[in-house]
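One protein chain is absent from this view; the other protein chains keep their places.
Chain IDs A, B and C follow the sequence of writing; residue 1 opens each chain.
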């Protein structure tokens, strides 16, 4: 994947391009859209967020209009302004293995619009699908093969650290001709808020040591995969560490909520580091 | 498992009883010994530790004298002083499924000395074994059956969040007649220290939201297992939250390094909570 | 929608724990829009309604936790982005704004633009001159005044969810009621989908569908 800056906006965090209003597009190697699933999802009931200075827990539940509506909007030109500004990665998901296959079929004739297609195998906030798919290894491996045959795109898998070792997943991807892996997704977490249970996916600074290790372990077993490393990146130094651990590009998520301008600073440091 | 305080000292953190010198034994429901493996292990090369205010990363590598030497010392009475003070949980491990079986065989005639035997299926700091065993699910399940048949003890599995979903592991344990599950072990992590890579297992406060969720998910799928919940417990409030999330007892680890007296405060609050 | 750095010009106590902060810079906004403010105590920014006072851009902040404490007492400069949310277009009739102290500056800008009456409410005595607005202090007085209100075609309540909820209960038979809605936010611009609230018309997002909603849409 050829990115002018080895920095991508993580899926979901940046919605459908909204942060292009607050971050200079020339700093963004690619902008990953919010995961689109086969069927539309209203998402989880409120409250959906809780933050501290060290982390964010979110329980969005993949709220999205579904692939058909997404494709309609795409064809109507609603997202043209995004493509004019940045390279775009499409993120796809489903409730079960079959839906992953079907959603891939649906996007076949628009795939060349995207610099890559990322399959989200790791959303912790939906009852079925997301994380669930990794529990059925042989069927998962079969699915990886099917998706590879269905699409010509640069194919990336978004992987979390639960349910399956990242390095095993990476090997499977490599064996099935995939091009990249995006590490790590949020980790399932629980926090008591005023005595009540709040569940969701953990993101932000606390993830960094865990995510760095995931990148390192994946890089140890695969040399072909393009590794997008992220999880807790908050500044230039963090981004550099992900590259040192073996990532080809970094992804920034939660930090964009704290300060969109930091993305520009990180991009600048990555550009300088390349010279 | 009948504990006078629902608090256990986590395996490895408390070594072979050393903290009984600094923590009032009457506050400790059970003291888990450092994991003993079939063969002795010298552990990983130094440096083995790095700490911040939010976490500890350790790379001890299960340094231990091996089960034979352990049994010799046990029979020689070297550990008698521990048994006189507290209930003791034995923690066992191995480099592969076979070694788990063998180490269980070895401890058969001393098992009644321990209030429970915990098998460590989740040490992230050894190349083979530890975490590795969870990648081979059908053999793992067979092993769980064998261990159950080999030992009469209250059997606990120490489980981490990587490689396999905690709730799947819990169901397997329940189906195989195990008695308890101890959640969570350290998570694999990496930190750059003066530009050099340091790898190890992450423990301490940052684990709390992840560990609470693991306890919650396990409790959702099993009602029979005795759940020991821990990971990042730092104070009375944290301990209470683990019980609220579904744990039957809490385990304290890293916090004992910061202040052994906190264990007494936590125990006191748990005792009061019981009334 | 832009990034701004605001420098504090003056901080005044309005009442209780609530302060008015005026800034040296100006942001163009419509009444009821808000900004997302960075604080060191959270990985996400926090929403505060835009307003004006004595010709300056102003935020009013009730100290609840670490973030609001930082904004009022510690910060010199604030990183914000905005304006977020929709402007509210009031019905072309005779209306009244019922505002908590934390919404003084918001109400003031609306007053200037819409030529609307404003009732300022607070549990504690006002320690600042909020003229030309009428003041109501204390719960009893708040309930009594609201019950006696008449002659308005619409009402806009600005304040905590509890205050707005209670006001709605009293006012709903007297005219159209509009209200601010509260929600935890991460982005403020429609990206994160975190600020969803349940309404009779399904899930809405406070930052892009609000922050002002019709009372009968969000409450029974």
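The rule is short, and it goes like this: contacts are C-beta pairs under 8 Å (C-beta built on N, C-alpha and C of every residue); 3 or more make two chains touch, one makes a residue touch a chain.
These numbers were taken from a predicted model, which means no experiment stands behind them.
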Contact list for the unshown chain, restricted to visible chains
B
Just one of B:160, B:180, B:205 or B:246 touches the chain that is missing; which is it?
B:205
Touch with the omitted chain, as defined above, among B:27, B:82 or B:255
B:255
Under the stated touch rule, tell me which residues of chain B contact the chain that is not displayed.
12-16, 18-19, 21-22, 34, 42-43, 45-56, 58, 60, 63, 204-205, 254-261
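Basically, only the chains that are shown with their structure count from here on.
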Chain occupying the most central position, where position means C-alpha average:
A
Counting contacting C-beta pairs, the top-scoring chain pair is A-C
Using CA atom averages as chain centres, what separation in Å is found between chain A and chain B?
33
Distance between the CA centroids of chain A and chain C (whole Å) is 35
Starting from the mean Cα coordinates of chain B and chain C, work out the distance between those two points in Å.
51
At least two other chains touched by the same residue of chain A: list those residues.
54-55
